[in-house]
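Just one protein chain is left out here, and the rest sit where they should.
In order of appearance the chains are A and B, and numbering begins at 1 in each one.
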Amino acid sequence: MSSAQNVEKKEEKPMKLEDILQSDIWNVDEDPHIIVDYNKCKNCPNKPCVYLCPAGCYVLSDNGIVFSYEGCVECGTCRVICPMEAITWNYPKSGKGIFYRFT
Amino acid sequence: MRIVVGMKWVPGTTSVRIDPKTGTLIREGVPSIVNPHDMPAVELALQLKDTYGGEVIALTMSPPPAIRGLEYLIGMGVDRAILVSDRVYAGADTLATSYVLAKAIEKIDKEIGKVDLAIFGQETIDSSTAHIGAQTASWLDWPYIYYAHSVKLIDNNKVLVERVLENAIEDWEVELPAIISTHMKALKPRPVRLINKIRYKVEKPLITWTNNDMKLDPRCTGLKGSPTIVAKTVDVPEVPRKKVVYKPKDGEDAAKWLIKTLMEDEKASKALIKALKEGGAK
Partner (left out) sequence: MNNLPDLPTKFDVIVIGAGPSGSAAAYLLAKKGFKVLLIERGRGLGDKNLYGGRVYAPPIREVWPELDKEAPIQRWVTKERISMVQGEKVITFEYKAEKKISFVSYLTQLSQWMSKKAEDAGALFVTEVTIDEIVMKDGKAVGVRSGPDFIEADVVIDAEGVNRLLLERLGIVERLKPDNIALGVKEVLKTGASNIESSFNVGPNEGVAWVIMGDVTKGIPGGGFIYTNKDSISMGLVLHLKHSMNFIENGKFDEHVSKLVEEFRFHPYFRPYWKDAIISEYGAHLTIEGATHFMPSKFAYPGLLIVGDAAGLLLSTGYTFRGVDYAVYSGKLAAEAVEYARNNGGFTYENLETYDKNIRRSFMYNELFKHRGAELLMNNPVMMAKYPSILMRVMEKMFEGEYTQETIYNALMQALKEEKVGPFDLISQAFGMVKSL
């Protein structure tokens, strides 16, 4: 565990989302609770999930969308905005997932 | 089979955060969870019960908040749970912890019924010594197998344990009672079930033992029974990471891309070539 990497980030300088997300706590489920059909993403013109998923779970790479469920905060946005209905969305089971404390 | 499974209630975060002003750990609101590496142990115990019948008892030495973790395990299907908790156990190192756990297993054996197997996780995420299984086995003088992936009963008091190492798979015949530590990737734990949670709330299948029940010499427990001394702690400097995301078409594409990317990096390519020369033969 490196301390430098994990030092609390102050609000002063612009931060990467992944650093902001360091303040959150998850108990990550073994299975993904969200499944994305990448085939449908190919025909999605604007890819709103990339901008609107607040946890940045959708990343546009050279070969298209890459989704990772681990940092999901279970808001439901992607399910609502996906124009191609490419997303099979569920809540994690067994109490897993995001653990909010001060919200 | 009566199986005891060890559980440690640990802070549920892998990234310990440090307050920049005070330099101390931020613990506020950090919830605890069942040590994730204990999950395969619990799953193995439950699968053995599914196959051979009997009961699974979860055991932890911990302050009372760990009850939430025991509730989780009962939610998975563990039959009952024992919390061993007392002020005199506080500050225990692995020696003192394993001593109390061994005595608790003896007590279960005597008062609840014969214990056939005790299963522990590979290690914890907050201390990761991986001592507890082996030390508990030593106190009890039971055989011990580490890195277990599967267990089969081969006759009434013998099991066949498969352990998976980096470059070998070994099968061991072990006489019961025995202690086993599971490999952290051995099995995927089952989810919590509604009906088991209702059972927990209705029946409260939970026993607490204090040192009044355990009757251990306080000199052998807690801080007093712990010879470990932390001489010094060092901060490991941050390793800068590139954080590149690549979505491969298939496994081959992934491998090709990875090797190409590593070879393009001067440092990485040197290390890679060195490693291939030295260890490639294995």
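We take it that contacts are C-beta pairs under 8 Å (C-beta built on N, C-alpha and C of every residue); 3 or more make two chains touch, one makes a residue touch a chain.
Everything numeric here is computed off the predicted structure, so don't read it as measured data.
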Contact partner of the left-out chain, one of B:P36, B:G77 or B:P189: B:G77
Among B:P11, B:P143 or B:P191, the residue in touch with the chain that has been omitted: B:P191
Touching residues (missing chain, whole complex) on chain B: 19-20, 28, 31, 55, 68, 72, 75, 77, 79, 191-199, 201-203
Touching residues (missing chain, whole complex) on chain A: 8-12, 14-15, 17, 20-21, 23-24, 45-46, 48, 50-56, 73-77, 79-81, 83, 89-95, 97-103
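As a convention for this text, only the chains that are shown with their structure count from here on.
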Whole-Å gap separating chain A and chain B, where each centre is the average of the chain's CA atoms: 28
Residue ranges of chain B in contact with chain A within the complex: 12-20, 26, 28-31, 33, 72, 75, 188-189, 191-192, 235-239, 243, 245-249
Complex interface listing, chain A residues touching chain B: 1-8, 10, 18, 22-23, 25, 27, 30, 59, 61-64, 66, 93-95, 99, 101-102
